[in-house]
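With one protein chain withheld, the remaining protein chains of the complex are depicted in position.
Chain lettering (A and B) follows the sequence in which the chains are written, and residue indices restart at 1 in each chain.
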Amino acid sequence: MKQAKMNRTTRSNLITYLMVIAFFVIFQILIATGNVSSLLKGQLVPICAYVVMAISLNLVVGVSGELSLGHAGFMSAGAFSGIVAAGYLQTMMESETLVLLIAMIIGGIVAAAAGVIVGVPILRLSGDYLAIVTLAFGQIIKSIVENLYVGYDANGLQFSMVKNTLELGEGGKMLITGPMGANGMATISTFTMGFVLIMVCLFVIFNLVNSKSGRAIMALRDNKIAAQSVGISSSKYKLLAFVVSAAMAGMAGVLFALNFTTVVASKFDFNTSILILVFVVLGGLGNMRGSIIAAALLTVLPELLRSFADYRMLVYAIFLILMMLATNNPKLKGFLQSISAKIKGAVGKGGEANG
Amino acid sequence: MAKMVPLPSRGMVPERDIGKAPILEATHLGIEFGGLKAVDDFDLTVGRTEIAGLIGPNGAGKTTVFNLLTKVYQPTSGTVLLDGKDTHGMSAIQVNKAGIARTFQNIRLFNNLTVEDNVKIGMHNHIKYNTISGILRLPKYWIEENRAHEKALSLLEIFDMQHLAEHKAGSLPYGAQRRLEIVRALATEPKLLLLDEPAAGMNPSETAELMDNIRKIRDTFNIAILLIEHDMRLVMGICEGIAVLNYGKIIAKGSPEEIQNNQTVIEAYLGKKKEG
Partner (left out) sequence: MLFLSYLISGISLGSIYAIIALGYTMVYGIAKMLNFAHGDVIMVGGYICFFACSYYGLHPLVGIVMAMVVCTVLGILIDRFAYKPLRQAPALAVLITAIGMSYFLQNSAQLLWGSGSRVFSSVIGKGSFSFFDGQLTINYLTVVTIVVCIVIMVGLVWFINQTKRGKAMRACSEDKGAAQLMGINVDNTISLTFAIGSALAAIAGVLLCSAYPLLNPTTGMMPGIKAFTAAVFGGIGSIPGALVGGLLLGIIEIFAKAYLSTQFSDAIVFAVLIIVLLVKPTGLLGKKINEKV
């Protein structure tokens, strides 16, 4: 009995790991053989970043059951602290991989800290009220980054808010210039690093969910009062899911930011939070594999629709609405199922689908 | 059936529990909702291994008493001593850790999780490894998870439910859901188990089986059980002490025989007989 169950979740998780590995290997081969368009190649790191964003948000929305509309805020907090870290570290280190790794860890820690600051007070709220507060925090983080000035010179890192009052010495360099964001960064993110980050995050999420803590998180989602009645602390486990998720979003932010030479704070605005939420909902709540597929496809889709140019976002919008209607409207769902049954019947020996 | 004997305090416990401190002593317990006293001056003593009943007409405040004992609501007056310890200021979580577990009138299971996971969630505070060991799958994780698995199955065995371990809790039939709630509560290793209408929706043969099981639970785990129930056959059949609640106040206490013959209780249930 137990063995069968272990196998079922383990097998499902294994399929997900293998899918990511296969995706990585195939693209490495395609790149090596020159079969990937430069357009798609440029999308690989962002896809990895969005996949991590989607699975981490799924931990909060799907596993913990709390709607968050400010996930991009943590991405932003991570991205810009990672930019500062990378900009500074590059003056003393040779290895780009090491710089990226340290920047990602720092970005993760800063985002996790932001997660604690946000999470401790707000996780008492629930439902739409929690959603609006996460939205508000996302906006606040954006406002802060848009007014932040960071530079370094021989004296080390220097910060200022609102106005650029930094007077950098000889050889100094601005890292973040308020609304202009970060410019002239070295693009050190790699597809391989993105792949590693996805695998690490999957490992953490899967193992967390299938542990005592994960059960506590899901118990609180399914029935908070019952969970408390068996001695499970709501604030502790809701915060755990929230902070782990924020840390991952922070690392994804660093990966994303260091893939470009220029990044502005508005790249991580409310729309981005929504975009990621769309990945999660389309992929299925609590379904990590679904999130990965949805994030990858929907990141590529607008690019594939580039030939439609002006129409692509419109098509995307219609796709979203139809997708939701098709998966959630009982009539449409039944209709689609009957069609697929008919097709199966026709393909099979026939006559079986007349019920 | 055990004989009920009075304690130096105002409560009564079964004779065999007389040497031991009672598990629960509630005195002057009360709560107001916007001026309305839903429960008022509630006194109850439950012996160490007693099966006690709390009965009364619909809306009498029985579930509210449970919510006060388990701190879903904070009482506005009175004290609750659990195993001699004052539970004043404790949260629902702390009171569970201190030894009270309960089931709910409107079943509250973790519907999307398996039966086994529901039981393991009940064991949460008795599974000893931290989040990091869980994520990194350190040896402690495997030892504790295996132990939890065995324990969960043995608890499910009380109701002969091991074969349902892999099913989603939400997909179980109603009676099985009620039984699973009891198992989950037992998994927290309580000293006092509160059952809110455990026989609701069960047929007579299921109820009879439940009665045996409640006795079996008391005897195996050596705990006290306080239950709310409308099925008088069950209440009169297994409860040693019974308290009757009406309009938030206790109107009678005693053994099943005493309660059955109590005029106030009969009036509370059937209404007053018109004089003349």
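Operating definition for what follows: a residue touches a chain if its C-beta (ideal position, glycine included) is under 8 Å from a C-beta of that chain, and two chains touch if they have at least 3 such contacts.
All values derive from a computational prediction rather than experimental measurement.
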Which displayed chains the unshown chain touches: A, B
Sole contact to the chain not displayed, among B:49, B:63, B:188 or B:255: B:63
Candidate in contact with the missing chain, chosen from A:9, A:35, A:91 or A:143: A:143
Where the unshown chain meets subunit A, residue by residue: 61, 67, 121-122, 124-125, 128-129, 131-133, 135-137, 139-140, 143-144, 146-147, 162, 225, 270, 274, 277-278, 281-282, 285, 310-311, 313-314, 316-321, 324-325, 327-332
Chain not shown, touching residues in subunit B: 63, 67, 72, 104, 106
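Heads up, the rule we're going with is that only the chains that are shown with their structure count from here on.
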List of subunit A residues in touch with subunit B within their complex: 1-2, 4-5, 203-204, 207-208, 211-216, 218-219, 221-223, 225-233, 240
Contact set on subunit B toward subunit A in their complex: 70, 72, 91-93, 96-97, 101-102, 104, 108-114, 116-117, 120-122, 124-125, 127, 129, 131, 134-137, 141, 144-145, 149, 162-163, 165-166, 184-185, 187-188
